[in-house]
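Structure, as structure tokens:
Missing here: one protein chain of the complex. Every other protein chain is in place.
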Amino acid sequence: MNALSRRKFLKITGFTAGAAAAGTAALRATGVLQPPAPERGTRTVPTSCDICFWKCGAIAHVRDGELWKIEGNPLDPLSEGRLCPRGTGGIGAHFDPDRLRSPLMRKHLRGEEEWVEVTWDEAFDFIAKKMTAIKEQHGPEAVALFSHGIGGNFLKHMIKAYGSPNITAPSFAQCRGPRDVGFRLTFGEDVSSPERTDIRNARCLVLIGSHLGENMHNTQVQEFADAVGNGATVIVADPRFSIAASKAKYYLPVKPGTDIALLLAWMHVIVTEGLYDKEYVAAHGFGFEQFAASLAPFTPAWAYPETGIEPSVIEATAREMAAHKPSTLVHPGRHATWYGDDAQRSRAIALLNALLGSWGRKGGFYTPVSMDVPGYPYPEYPKSERGKVDNPGHKYPFAHETITTGIREATLTGQPYPVKGWWVYATNLIHALPNEAETIKAIQNLDLMVVVDVIPSEIAGWADVVLPESVYLERHDDLNVEWFREPFIALRQPVVPSPHEQKPNWWIAKSMAERLGLGAYFPWKDIEEYFQHRLTAAGLSYERLKKDGIIRGVKQPVYFAEGVTPTFPTPSGKIEFMSPQLQQAGFDPVPVYHRPPPAPPGSYRLLFGRSPVHSFSRTQSNRILSDMMPENEVWVNTDIARRHGLTHGQYVRLKNQDGVVSNRVRVKVTERIRPECVYIVHGFGHTARGLHHAAGKGASDAQLITRYATDPLMGGTAMNMNFVTFEPAEA
Amino acid sequence: MNEIVSTRTNPMIDPAIHIWGWEIPVYLFLGGLVAGMMMISGYFLFRGRQKEMATSCLTLPLLSVVLLSLGMFALFLDLAHRWYFWRMYMTFQPASPMSWGSWILLLVYPALLANALIRPPAWLTARIPALVTLSERIGTRSATVKFIGIANMLLGAMLGVYTGVLLSAFGARPLWNSSILGLLFLTSGLSSAAAFVHLVARDEFEQKLLAKADNAFLTAEIVIIGMFLIGLLSSTAVHIEAAQLLLSGPFAPVFWVFVIGLGIVIPLIVQSLAVNHKVAHTPVAPILVVLGGLILRFVIVQAGQVSHWTRLFPSH
Partner (left out) sequence: MARYAMAIDTVRCVGCMDCVAACKTENGVPEGYDRDWITYESTGQFPTLHMEIRSERCNHCDDPPCVGCCPCGASHIHERGGVVLVHHDKCSGCKACIAACPYDARFIHPDGYADKCTFCIHRVEAGKDPACVAVCPTHCMHFGDLEDPHSEVSRILASRNSHALVPAAGTKPQIFYLR
């Protein structure tokens, strides 16, 4: 690696920041402004991390006027004073020399990444004109917003005020959607985020592909280590020997896509051996008899050829789970969009938990609580007559959030009504949605495409207008009123100024709304006034929140045993072992296993997941994080590597079933994966021209995901459906 | 199957250390060569044969000054904090071979200069006439000459051994971790120096004498290399693995062909035949010896950096 040293890029940012300050220098010369005394010493600012959606409380340190480091905020119940590696390296986002600096408008064709730098005024005027035209021609619903994370709250508010209900994020149909639907259908409630999993107190923890330790959702990893340290029994099912698997008492090298068979066999053992929590099931269960009867054929012997897991291991692990009930947590997973039957798999997980009585119990699923902070009293949003565009005719009857790919589909087809404008905030749709070609085709149907980003990402490359946002260390975001095991609120506030023309989301949304004549929806002067208002209404002190970053509420009961009343907001008011809702909608009321289609001969199923030091496709440009992992590797089983003559560290290209060939990627020859699949970390293989540092490093899983299956219950896009072969690559 | 993956990617360290490029082998070679030269010329001074051994006693001392300075220059080039090289002379660290080495080098210079002063070359005295009186004063006192000879032999030996000890003190590198390395580099230095005289001496007697001496040194060198390898092979697994780097591993071709074959065995045969009048003297043999000596330093330095206590599987 011979990239810029940190010292060098500090100088670069220093220089350009200086250039931006040149205007004020003139004022200083006239004596209007006193030159600020150079800042000396170290100061700290409490804020919250935004490298992922966990939003850990953090304390940033500024030394001699320059951002130095960021640590966890000990007051924060999520992080308990310790950030994850991405959070620790998060300051690299501020220093990234490839950042967007000023608003950009495209020069020629979409996707060419040729830009003219414009002022904010010019950008807003252009967008306002287009949005007004779209509204006149197609109605306000024709503008959709893709927005991921708390940062986008004010843009969402702006789009709602404008009159569109079409607001979506990949966190549903590309992530936790199937899980939340599976759990809703069973318990009537979501697992939500942060997950209500009581990992710390689990005596037995079952991870079905959840690769904690690589998936670095902070609280979960901390609690996982506690559980391991306390000697909890860990059972991991994963085709890959993950970090979590290395901590497990039982590692089950399950064949990809066969987890439902495993789950059915586990439940078969637990039911036929009478090991389930009978009292709990009797008190809270609905349709148990029908469900129990449906399990009869699914013996461990039946599951063996499907899953590759020996019957004795299935039996032993089922008994182990039962032995620790109700403190046995079968983790619901998070990124659940795998094979198209994902909501049903999640339901099977929910049912296994129900058998063990873990919902509402210590070491299982707690009941999250939150503080009561009223929203800002805005005027009512205009009502949309046409409704949302993403799920016409409730094709996916159990989708309770907006489906990204549904909006993409509507944009492509103009059905049920046309979509002509996209706002995209903090989501790199090229990496996040399956089948990049469809996304690009949809974009080509638009009259307006606005991307708000911090770096020139792939999706920004397709925009008409790119708006540069301040990174989280330079801005306020909406108040975080968290649902967790104890109530608290948390603040994100600026630590250092933005180095160039970047602006925070709230300012962008407010300024944009004012251009659109929607100023009444942003009655506050600035976000601090907004905070003051909400906090005063809640009887809390903004000054204190500013000083501490966190205000914790009073602890409340979170388990049934502590006094939480068991409520299950399903139609029956009970845990639905058999689901009349599913039956009425024409689906299997109890989970059924369907064998996944086999790999075409000579090819390998492409699996993907997380690296502890990166977040999706957003951190490869962060020099601190990329320093720890500059490119991804393709994991290949030792025998397979030998068969193909591949050596460790060599570059190959991956070619998928549709002939798409990846960027070159190094081979990791390893025993740690099943032979029929290969694995890469998601988010690499950038192609955006402005990502000077990250472009061309590693392979992109998203590029190879040209096929996907859609979950019929809720429209989630299952992406573990692609197969690759190895192609030679230059050294 | 044992997979060891490390995330460390330090420049010059990973996947195996490669802190020393050409500079250190060249420095060690030149140091060894000068050491050999000092011992040869010192020996003849001690025996009072400086007149008949013209090349050894006239050419070598001055040439040594030049070669040693080149060696020190190479060493200087290798430093990462070059302009701080003087810090080595701000202290003496008794536990550090490198500190010993830098101070030995400082003593070697006066010994070499004194040696050179015994018979300063005409081009020098023409410029600095004062040297003539100085040299007469030294050169006519046989006790002084003897003392200078002893000093040259002694410091030469220290220098030669030091070039090996420098490496052998690094217990962290199994290949170097052998006390024989000092003796090996000293012997190799002697053989290179002898070969050099063999190569440039005009006087047939001196030439032949040094060729014979060289044969003895080469024979000794072979034996010492043998001992070195046997020593490693009879030690721990990591040492065996280290020896294998030379015997059958990635360094084996260079080691067997250039160090052993062309650097020792072939010249030894050719020179033995020549001193026994079976074939004519050829400059090829001593040239090979000198080159062999240089390559020996390269192979030992490079393979030593690869030899390791743990084996890693780098991650990228």
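Labels A and B are assigned to the chains in the order they are written; within every chain, residues are numbered from 1.
Here is the rule we go by: a contact is a pair of C-beta atoms (placed from the backbone, for glycine too) under 8 Å apart; a residue touches a chain by one contact, two chains touch by 3 or more.
Since the structure is predicted, the reported quantities are computational estimates derived from the model, not experimental observations.
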*Looking beyond the chains shown, say which of A:Ser246, A:Thr536, A:Gln584 or A:Thr647 touches the absent one.*
A:Ser246
*Hidden partner chain, touching residue among A:Ala142, A:Val466, A:Ile550 or A:Leu625*: A:Leu625
*Of the residues listed, A:Val62, A:Leu75, A:Val389 or A:Val613, which one is in contact with the missing chain?*
A:Val613
_If I consider the whole complex, including the chain that's not displayed, which of A:Cys49, A:Val62, A:Cys84 or A:Val389 touches that chain?_
A:Cys84
_Contact footprint on subunit A, counting only the chain that is left out_ = 1-7, 9, 68-72, 79, 82-86, 88-89, 91, 212-214, 216, 218, 221-222, 224-226, 228-229, 241, 243-247, 251, 253, 612-613, 623-625, 627-628, 637-638, 670-675
*Touching the hidden chain in the full complex, which residues of subunit B are there? Just list them.*
1-14, 17, 19-20, 78-82, 84-85, 87-88, 90-91, 93, 95-99, 101-102, 169-173, 236, 238, 305, 309-310, 312
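Convention: only the chains that are shown with their structure count from here on.
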*In angstrom, rounded to a whole number, how far apart do the mean CA points of subunit A and subunit B lie?*
63
*subunit B-touching residues of subunit A, taken from the complex the two chains share*: 1, 628-631, 633, 638, 648-649, 666, 668, 670-672
*Which residues, counting only subunit B, touch subunit A once they are in their complex?*
1, 3, 7, 9, 313-316
